[in-house]
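Left out: one protein chain. Kept in place: all the others.
Then we have chain A:
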Amino acid sequence: MADQKTLAEQSGDTPYRRMTRPMEGRLLGGVAQGLAAQLKLDPVVVRLMFVLLSVVNGVGVVAYAVLWMVTPRQAPQRVEPQRDWSQLAAFTAIGMALFAFGWLTGASQGGIGMLPFAVGGIGALILWQQADPERRRTWMSGAALSIRKNRVRTLLGVALVVVGAVGFLYSQGELAQARPGLMFTVVVVGGLAVIATPWLAGLWKELQLERRERIRQEERAEVAAMVHDSVLHTLTLIQRVAHDPREVSRLARSQERELRNWLYQPAQDADATLAAAVRRIAAEEEDAHGVPIEVVCVGDIDLDQQGRLGAMLKAARQAMVNAAKYSESPAISVYAEVEGEEVTIFVKDRGKGFDLEAVPLDRMGIRESIIGRMERHGGSARVRTDPGEGTEVMLTMKVEMA
């Protein structure tokens, strides 16, 4: 249809342009195409108009013949372009079917009485064609979507209607008479389908393209949001606290961790497995105290219901807090391992260490929150430390494998 548009645009500047019959893409004599270009309509609309008018009382045929005679032929740019036979066949089929339908139902005898229907049909076609392409697309895609969504219901509905109509006709004893009419209806619908298919296919392809573009844009927006919300934000914060090296490195590490998670880590539920929970706790304490905590996990296990691993995680958190707060170690190593039915967590620092015997009895951190808690839940905790040697807390817990 592009050639008609360019044709119309080219001849648009001349004030009194003459209607011509283009040979390119014609079905019969190119009259419909020429008229369409003149009226700035889609040739399909004009063709259907001719078919309708011909069926109702033959006006279409006469009009076509007259126009054919008075309009000059447009010189073909290529050597004798071919007719589009499949389209011509489709229009012919529609015309014949409509004619047969009118003849069977006696409508064509009504002559003038049928004219309003023909005019109404043509008007609807022109309206459809003149509608804003954007709006037409939303109509179409809306319909397609709802059909696809409710495919079963649509099929069921159609089947019910068909069964109901057939049943009604049968009970009235009119099925035999209605059969040819039904057949021609099917032919009309088939013809319309043949005409509309290429156009619908193009529309569909365009829709797909648009969807892909939209997905790409959404992804880009997500990346932009991530960069904006966290990275830019952190960079701003870092500039503001530039005088405090500890805070700067804390911010940088926290941002680094967030970015890594976003880039590499599959979405993990921190409350579902041991390794994820250890990582989350380490990240929280790192943020709270500004001491880097390196986590290494080997193996993994789902957190249990009895809360044993939960207690173990609390003890591990307490060990990290102690190391971060009191050891003065530049970094803390956490190692969690699941091997067979044994879960072990090590929290190690290279800080100043302490004399375990010298810790006063009322200090709850190690005795109660770590050792006591582990033992109450059937595990064990050992603390290895000496002044100047750093500290390592070892937590062990037996679990039953599912």
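In this text, a residue touches a chain if its C-beta (ideal position, glycine included) is under 8 Å from a C-beta of that chain, and two chains touch if they have at least 3 such contacts; residues count from 1.
Here, contacts and distances are computed from a predicted model.
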{"item": "Protein name (UniProt record) of the chain left out of view, among \"Response regulator transcription factor\", \"NADH-quinone oxidoreductase subunit H\", \"Cobalt ECF transporter T component CbiQ\" or \"Nitrite reductase\"", "value": "\"Response regulator transcription factor\""}
{"item": "Which of A:Arg260, A:Lys325, A:Arg382 or A:Lys398 contacts the chain that the document leaves out", "value": "A:Arg260"}
{"item": "Sole residue of A:Gly58, A:Pro72, A:Gly123 or A:Gly299 that reaches the chain not shown, by the stated touch rule", "value": "A:Gly299"}
{"item": "Touch residues of chain A, complete complex, unshown partner", "value": "260-261, 264-266, 294, 296-299, 333, 335, 337, 339, 346, 348, 392"}
